[in-house]
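First comes the structure, then the notes that go with it.
One protein chain omitted, others in place.
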């Protein structure tokens, strides 16, 4: 259905799994993956990120959301471990993990163009969360 | 040790638990709580948030971080369910959940004044996550 | 007249109605939100109905406070703190009352609306339950009698249907913005049902709307 896949990279497997479940509820049908935790330890694993990227459907653009800087380093490393046919469709998004992924998932569900999906995720930085 | 407590409010119990473990690793000694999920379902519960607030040490300022708007509503509701002696020390922070809580936990571990802890959390909105 | 008994009956009837129409509300929410509004509301009001049926209450204040607390810990979504706030305002308005006449009903509904607005920070026209509660409260305030109450039901129903044409600016549907046009707001539909069941419990003889996803 959707032409954007989302990959969640987190140091915590629980955090990654929980976020993916949250996204699944608000964006059923969107292709979602996580590469979170180093087994049961806190950490990220570039080979797990690379494996997640390769699980995304071949024609999808892939957006990667991550928690901390070292997760971003492993995501960039993962791009070097995957063939250009996958890496070339992958964007590591500079957005808050939860808020950015939620905005992206909703936009991906509406099948917006990937540039718009990224823009919505990045805009999550500035959207007020508490209304007044 | 710390004079700021952190309460994580999330729709997903896994997400909340995972984030608290991440925070614990980088801010050992900081008082951390979560009120996440509605049992095993996705949701938030104002009474669980109120209970978490009341578990924080009596002299601590309390910072609440949340995932989505309805979690903020339940956090505000929780303030009305807790005595003024607790609610008066509680701040619901308008910051990205993971990035804001991480920045706050590090600052709280250094025992910065609560205003500075909040400021660091709010600043997480604008800090670039990907370096160039 | 609202009494402890008719209030209990109302909560039970509303819970049963939500269970019956759970899938309709979930479907609507699935289109413009996260698909759980029916599940949330049915779970919450079932909890509230069971807790009020088994309890004994001094006054309507105590009963409404019990409903509010039940909703808070069992709904899970935005509608939890919102409906709970409405019942807390009922509880404050009807504290020490065992009977609520139309004048007091008007006061209670007005207070509930005020509470909803404060909780959700939404105005009329943002595609939320505020769009339904506002005309309903206005109708009862204008005519605090049976006619006003029936008018409230009809305005609530129309307002709920009219949310279809609004682009959401509050709640989860706001993520969709203009793409939320074409689907009724689920919380507005559950609110219209609320006024139907409330009027039926107070005045009787309300013809209930047959809500069907395809028409919403």
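Should a chain be cited, it is by its letter among A, B and C, assigned in written order, with residues numbered from 1 in that chain.
One rule holds for everything that comes next: contacts are C-beta pairs under 8 Å (C-beta built on N, C-alpha and C of every residue); 3 or more make two chains touch, one makes a residue touch a chain.
Because the structure is predicted, anything quoted here is derived from the model rather than measured.
Engineer: Considering the entire complex, write down the shown chains that touch the omitted one.
Structural biologist: Checking the complete complex, the chain left out touches A, B.
Engineer: Looking at the whole complex, which of A:5, A:25, A:60 or A:74 touches the chain that is not displayed?
Structural biologist: Among A:5, A:25, A:60 or A:74, only A:74 touches the chain that is not shown.
Engineer: Touch as defined at the start, partner being the missing chain; which of B:28, B:57 or B:88 qualifies?
Structural biologist: Per the contact definition at the top, the residue touching the missing chain is B:28.
Engineer: Take the complete complex as the reference. Which residues in chain A touch the chain that isn't displayed?
Structural biologist: 11, 38, 41-48, 68-70, 73-74, 76-77, 81
Engineer: Under the stated touch rule, tell me which residues of chain B contact the chain that is not displayed.
Structural biologist: On the side of chain B, residues 25-26, 28, 102-103, 106-107, 110, 131-132 touch the unshown chain.
Assume only the chains that are shown with their structure count from here on.
Engineer: For the interfaces A-C and B-C, which has the higher count of C-beta pairs in contact?
Structural biologist: B-C
Engineer: Round to the nearest whole Å and give the separation of the Cα centres of chain A and chain B.
Structural biologist: Here chain A and chain B have centroids separated by 23 Å.
Engineer: Quick one: which residues in chain B touch 2 or more of the other chains?
Structural biologist: As it turns out, chain B has residues touching two or more other chains at 11, 42, 68-69.
Engineer: Pull out every residue in chain C that's touching 2 or more other chains.
Structural biologist: Those would be 34, 36, 120, 172.
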